[in-house]
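Remarks on the structure that follows.
As you look at this complex, bear in mind that one protein chain is not there, while each of the others sits in place.
The block that comes next holds subunit A.
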């Protein structure tokens, strides 16, 4: 039998299994039952009648959206016969590296605990719970002493780990000693062979960036009359929202959302709906935050203070960020994404039972340890959603679909390693002279671009531009445009870069990229005129 059919069958059964337990399933069932109970129902045409009725009443669309959301959050189902860890990450050296990295993080956390003699978690006394509840809406006014806390790791530390990755089965043309002098072998810092898309593949994949396609971020920005374009986009946006179809919304994002409709379009495209159950769930998670004080809370506080609060634009959203990120850390449904990722949720043991698996608990409950800059994944979203609950669910979806890949070692085509390699390779193939110049003055472009990639550019670009970029992340359902944009920035500033003769100079000249416009830059790389 055709293996493809097998694959499809497997994913269908997977989806059916998932749907079985969902609220939508029971809702559908109830709606169907109502149809059957109608006096007009006839036994002969019962099946077609019910299906038709579900279609006309809009349930059909909800079901489609749900399936679409499942499909986009699952990767193509791998061979089920493989052991679980191989499904997560097929390359053993990647698996090992990730496991080592996780161990390091956990160790660093534990040693922080010992150093400061704080437990990983403690139950809050009732009066403290009440005080926190009272302050829930303005946690930013609380100024706990965080001077002893330090972020568990920064993107820079993570980059070092990625640079040191080696494939033990691979030997460069000049022999293994190439590692010592990278100038002889592969030019860049990433030394592992992974398959990355070529420029031609990218052009095919991102064909909407070719000239002749109207884009929000270019065509609405000119001072020449652009109303026609804007009106057109606004009209389509309204239509898409009326249709309530995730696929359409996602496709619409490829050409950028008009800013007045972005919030709703994103919700639709990502399949995020906020009903009373979700509000309840949020309140429940909030309850968990009130009950227990975790070490990660302090890390989140610290990170928000270090990043968002210091930003002269985002500082306004400080309180919202706590309301989202603290709740996020308690949300065990986030754990599901680990099935798609090379990472494993960190485990901790109940006091006195160290090493005994039956006493192991995931720590923090969502399995995600925040690093320096983590809160910037959520910050730009504050711009779109004015209340914490809606904001929370969009953020969770963004993270579990896309951003978790940006801080885990894997061979996944959208994992950070592949993105880094794509950046280095594309930059070198498009402008070898620039690369040579940079190398001669002792500057590795990836060292500068890495922080952009890890944060998906949040906090580096102007907000409006960042949202235009994330439009495309949703639209194409992948992160490949991040390295493309990073390449474009280097090309765009090349005349400056050629004048500079020191690595620190390069860093300085690329320190402020808030004036850049992302869409024309991406076009510059993908479809140069």
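Worth pointing out:
Everything that follows uses one rule, which is that a residue touches a chain if its C-beta (ideal position, glycine included) is under 8 Å from a C-beta of that chain, and two chains touch if they have at least 3 such contacts; residues count from 1.
Everything that follows uses one rule, which is that contacts and distances are computed from a predicted model.
The UniProt record for the undisplayed chain lists the protein name "Frataxin, mitochondrial", from the options "BHLH domain-containing protein", "Frataxin, mitochondrial", "AP complex subunit sigma" or "Pyruvate dehydrogenase E1 component subunit beta". Residue in contact with the omitted chain (choice from A:37, A:145, A:312 or A:357): A:312.
Within the full complex, the residue among A:137, A:164, A:336 or A:429 touching the omitted chain is A:137. Listed here are the subunit A residues that touch the chain not shown: 137-138, 141, 143, 218, 221-225, 230, 234, 258-263, 309-310, 312-313, 315-320, 382-384, 386, 462-465, 467, 491-496, 499-500, 505, 508-509, 512, 514-517, 520, 524, 528-529.
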